[in-house]
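One structure coming up, written as structure tokens, with questions to follow.
For this depiction, one protein chain was excluded, whereas all remaining protein chains were kept in their positions.
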Amino acid sequence: MAETAYWEAIRRAHDEEMARDKMVIAMGEDIGVAGGTYKATLGLYDKYGEDRVIDCPISENSYTGIGIGASMVGMRPIIEIMSINFALLALDTIVNAAAKIRYMSGGQLQCPIVMRTPGGTAHQLAAQHSARLARMFMSTSGLRVVTPRGPLDAYGMLKSAIRSNDPVIIIEHEQMYNLKEDIPEEEFFRSLEGAEVVREGTDITLIGYNYSVHLCLEAAKRLEADGISAEVVDLRALKPIDRETIRESVEKTHNVLVAEEDEAPVGVGSEIITGIIEDCFFALDSQPVRIHAADVPVPYNAKLEKAAIPHADDVYQGALKVLGKI
Amino acid sequence: MAETAYWEAIRRAHDEEMARDKMVIAMGEDIGVAGGTYKATLGLYDKYGEDRVIDCPISENSYTGIGIGASMVGMRPIIEIMSINFALLALDTIVNAAAKIRYMSGGQLQCPIVMRTPGGTAHQLAAQHSARLARMFMSTSGLRVVTPRGPLDAYGMLKSAIRSNDPVIIIEHEQMYNLKEDIPEEEFFRSLEGAEVVREGTDITLIGYNYSVHLCLEAAKRLEADGISAEVVDLRALKPIDRETIRESVEKTHNVLVAEEDEAPVGVGSEIITGIIEDCFFALDSQPVRIHAADVPVPYNAKLEKAAIPHADDVYQGALKVLGKI
Amino acid sequence: MKDADKKRLLREMIFFRRFEDRCFEAYMERKIGGFLHLYSGQEAVATGVLDMARTGQGEKNDYVITGYRDHIHAIKTGAPAREVMAELFGKETGSSKGRGGSMHIFDASQNFMGGYALVGQPFPLAAGLAMGAKHKGTDQIAICFLGDGANNQGTFHETLNMASVWNLPVLFVCENNGYAIGTHIDRSTAQPEQYKRVDTAYNIKSSQHDGMNIETVLKEAKKAIDYVRKEQKPYFIEFMTYRFRGHSMSDAKGYRTRDEELEWEQRDPIKNFSKNLIKEGLITEQDIKAMEKEIDDEIENDIIKFAEESPEPKVEELTRYVLDDNPDPRWVGPLQK
Partner (left out) sequence: MKDADKKRLLREMIFFRRFEDRCFEAYMERKIGGFLHLYSGQEAVATGVLDMARTGQGEKNDYVITGYRDHIHAIKTGAPAREVMAELFGKETGSSKGRGGSMHIFDASQNFMGGYALVGQPFPLAAGLAMGAKHKGTDQIAICFLGDGANNQGTFHETLNMASVWNLPVLFVCENNGYAIGTHIDRSTAQPEQYKRVDTAYNIKSSQHDGMNIETVLKEAKKAIDYVRKEQKPYFIEFMTYRFRGHSMSDAKGYRTRDEELEWEQRDPIKNFSKNLIKEGLITEQDIKAMEKEIDDEIENDIIKFAEESPEPKVEELTRYVLDDNPDPRWVGPLQK
């Protein structure tokens, strides 16, 4: 085991896969000479050369499209979009091309690209740099969408994503790149499917993904102090969603809260709650609650920003509400 | 009253507003000389000239952006995107610019554009021409999203949208342009907010929007023959959603189904159901059900296509399921 | 060019014209659904360019990609015509197993990498195919056919820039037929001479030629393809052409004059090439008549028959091909602790 930061985990997965298979390449803005905004490709330009660690012009739509084209003939591009906000520029080629080519061609072709991008609010980056957008990808047939909550998944899911034959969107988070965790030194993979119970509990299920798992874990600690045993489920994958694990947990705790960082309405929270209603309506002892960001563009001012996005305390309060304690 | 087709209603709204205010212009591909793919601007090029009915090159992102820029200085552009599939190319300027400029500027500027576009499956147009995508717009703060179900709203909501100071996305439907209805000959407006009970009933609430309202109405007729009284609610606006009207209806019927044409997961259906869970969980006598398209890119073959999208019969069967009759 | 080649090319072009005519009929008979964009009038371009490309070698072929007006490009690249027709009929035996339809013909076995409905979307995909070929060290090139209208998309700019900076072996073939649906190029495009948009702006070699004359197309395409393959650099070639039919089936052609149409009909690539071959004494009017008869028989008795008689996809297979059918359990199996 070695203590590894989130960004180092991503870098390690790149490095191992590029060393193994020369069809694996990395593409993105400032990922080469500069080593990547979040250092995900640090040093790889020197190691693998400019044909495999490709600095791209500011042309998100087309370099993503070029990656997709290359993937159709066997390459395995890992495309970094510097911020999920810029991914909207590439949405046509992701949603209308990568996600549909296998289907439209009757299974003859595939687009095994990986697109990595940080989604989420950081500190006062304002409306055009604080998008979350998980919802836009998870609602597209033909994509896989995963949201590693820490270095273990950041490494293991990227490894799996590179080898998967489907287009995989990996949503990272600007506030997690320095998060550290002990991870095995030998190679391993983490499934691109399946939610995970990251904390067992009996009174209420708190469901999160990506950064919001950490809000749930923090809230769970506070709830414990109040004598409430919270189970925390990390969705891990937003497409497909592991409804089975959610159902099992809800049938155990009978109470549920979903924490998403995205602005409601229409997103992870509503989908999870609806899935629960469909799968285990009668197991519920209380009204499910979703915690989400305010329905506003994210403001610059720090206090407004804080008010716009969810925090551990919101999850904590929400859980008390579910349980009728406030 | 005059019998009017959906496309004629849109055309009439354009015409009246352009006659009234020279700041109102229309932009889009083939809308001028050719009169528009669905005839929404037929004859207006001759009447108002090429500076006000502007044929655009195939540059969705930038002509939408030009419309937005023009709207910031007082113009009122009505932008036609020929098919919602192409709107993904313009998503950056809509979501990152139009929706956020008022907020980012602290209320100094506004973007009173209207974007009209047909979303929905028609007949065998295949995966790249059958997107629905309501979900992508209704989840964006700073936008208004409306979905006229017939000529009355098509005319009245477009009139209101043009005069509204907010960016309004109007989602039409390729299968509705020839739908006819009697509408008043004198000028009128229809609100950009508010759901509408389009059929009263007592046993179950069927919720639809745009084309799916018609599926609900058809199902309601069949249910009536079975002795079941179905209320049909047309959402009309997807952003903001009128949760009050939904709540009232559900508190009356205690049973609910939502019909959306979009592929689940994550969309209108999940949002509506979650809203109901939040607003009137304890009024429910049964598990809410959502009817939606299959989670696949839309196939070309007619039978596969039929299997991929929802029909009135699915709504009918779904309602029976809600009521425990099957 | 050998005489036999001339006759073969004439036959091919006639076949392509009649194939599209038959599609028109089948559409009227409601055998074909969706949008249908026919290639009549432009045959010399795809026929000439692809005759000079590497085809007939399966996965060693050059990569070909285009828009929605794709039947002929697919067939000329190597897709069996009966499978293309079966696709239009929505059959399981179709090029794309009935999932794609007219706008989305694919034949991966021949490196025909698809028809796409989003105007401008193929530009970057094509550059990516070229990047793949180059990376693998084969000497394949990518050939990207696109219309004059498509060149106004941002992807044109972004892709040409990267193709040039990265020296990608991709040939951009602009089929300039003067219209994007009903909008004339002069009303949409600041520089209507497409080849002038790329040389200085992207440091990409480019040229413009008559696209109604198969011999010109062959000659110029050969030079361009050789350049791309040898120099491992992009090239942009523009062919001036015209579509004889409407943009798609619903098009009333109100945006262009009968005079203009007649002028271009004078330049019909098939009529003129026929005349030349007759003049050269290679073929007679009667030979051509016989050829046409033979083609019509083939279309009817083989191609249409195959399409008609083929089975439809099974509804139970609706969700097949959304994702990888058989993924490795390590990447999508149950989570290891």
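Here the chain labels run A, B and C in written order, and each chain numbers its own residues starting at 1.
The rule is short, and it goes like this: contacts are C-beta pairs under 8 Å (C-beta built on N, C-alpha and C of every residue); 3 or more make two chains touch, one makes a residue touch a chain.
Fair warning: this is a prediction, and the values are worked out from it, not measured in the lab.
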(message) As a test of the contact rule: which chains in view would the missing one touch?
(response) A, B, C
(message) One chain isn't shown here. Among A:Thr4, A:Ser62, A:Ser164 or A:Ser270, which residue touches it?
(response) A:Ser62
(message) For a quick check of understanding: of C:Thr77, C:Asn161, C:Thr241 or C:Ser274, which residue touches the chain that isn't displayed?
(response) C:Asn161
(request) Provide the residue numbers of chain B that touch the chain removed from this figure. (result) 22-23, 25, 51, 54, 56-57, 59, 61-75, 92-93, 96-97, 101-110, 141-142, 144, 160-161, 163-166, 188-194, 196, 236
(request) Spell out, residue by residue, where the missing chain touches chain A. (result) 29-30, 32-34, 55-59, 61-62, 85-86, 89, 123-129, 294-297, 299-304, 307-308
(message) What does the interface between chain C and the hidden chain look like in terms of residue numbers?
(response) 152-158, 160-161, 164-165, 187-191, 196-204
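Please note the rule applied: only the chains that are shown with their structure count from here on.
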(request) Could you work out which chain's C-alpha centre is the most distant one from the centre of chain B? (result) C
(request) Go through B-C and A-C and name the pair with more C-beta contacts between its chains. (result) A-C
(message) Distance between chain A and chain B based on Cα centroids, please, to the nearest Å.
(response) 30
(request) Find the geometric centre of each of chain A and chain C from their Cα atoms only, then give the gap between the two centres in Å, rounded to an integer. (result) 39
(request) Find every residue in chain A that makes contact with two or more other chains and list them. (result) 61, 92, 96, 103-104, 141-142
(message) For chain C, give me the residues that contact two or more of the other chains.
(response) 96, 98-100, 104, 116, 118, 154, 322
